[in-house]
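Only one protein chain is missing; all other protein chains are in place.
Moving on, here comes chain A:
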Amino acid sequence: MFPIPIFRDWEFIPISNGGSAFMEQLIQQLVNGISLGSIYALIALGYTMVYGIVKLINFAHGDVFMVGAFIGFYSITVFHLGFFPALLISMAACAIFGVLIERIAYKPLRNATRIAALITAIGVSLFIEYGTIYIRGAQPEAYPNGIVPLKSIEILGVKISGQSLLILAVSIFLMILLQFIVHKTKIGKAMRAVSHDQDAAKLMGINVNNTISATFAIGSALAGAAGVVFGMYYTKIEPLMGIIPGLKAFVAAVLGGIGILPGAMAGGLLLGVIEALVSAAGFSLWRDGVAFVVLILILIFRPAGLFGKNVREKV
């Protein structure tokens, strides 16, 4: 609960103290929320990119995030790599993994009904989850402490953990990189063209299959990065860890407007902040529920999402 100052007597309870404690709590919760939200945003971007280009909700995306967390974990513990090399390896491996999923599971269904593809995605999700358990067991692992020796930093009298800042920095960097790829590079333009009109894109000489694979690769790499960052921040990872963050990232993507990149970023951050504030208000048990209440509300009142209709940066 917030420490709510009771202003019975101005002389005995100075406003400044009560006020600053409240502000400090609030800011710290906001920072937590933004860190969590930026993880959601990274995952949501993959959902929304894939949806934009093949109109498929890739329910296996949360599991790519899980695989990314494990690859990062093994890179750090088995191969004794630092945070950034582990992050890069995880992103690269997830990119390949994402392309394999697309080529093996989804490509043969390109012209099938959407429900068939959706059910396949759920199947792929279960396959990855239980395949991981089959290979390495269901036991959780703990990310080692001190991979990145960062001290807390005091900003305006509020202590903010270095890890939160690192997560935020990594996420923001990746999002800027993504924007650059999508808007300035040839492959990014091809992605936008294919997402808008496949046949017209073919007539430009764009290879649609390769473009779709590239979309899966980029989306999955972002999920892999989110997995490593998540492991570092929350420490515990396990084979079913992708389910809830995956669903929440899906909510974030819908919240921002599915198929719209800035929407996924905003939706993720917003959802993270909402959850943190709900926890801060003392309802942490309701945290997971709130995300889905948000989904229901957005589907009722603004099904196109916050950024829907007029903004159209879909990939």
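Here, contacts are C-beta pairs under 8 Å (C-beta built on N, C-alpha and C of every residue); 3 or more make two chains touch, one makes a residue touch a chain; residues count from 1.
Definition applied: contacts and distances are computed from a predicted model.
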Looking at UniProt, which of "NADH-quinone oxidoreductase subunit K", "ABC transporter ATP-binding protein", "CbtB-domain containing protein" or "Transketolase" names the chain we cannot see? "ABC transporter ATP-binding protein"
Contact with the hidden chain (one of A:Ala44, A:Cys94, A:Ile147 or A:Ala190): A:Ala190
From the listed residues A:Leu100, A:Ile122, A:Leu203 or A:Leu297, report the one that touches the chain absent from this view. A:Leu203
List the residues of chain A that touch the chain left out of this view. 186, 189-190, 192-193, 196-197, 199-207, 312-314
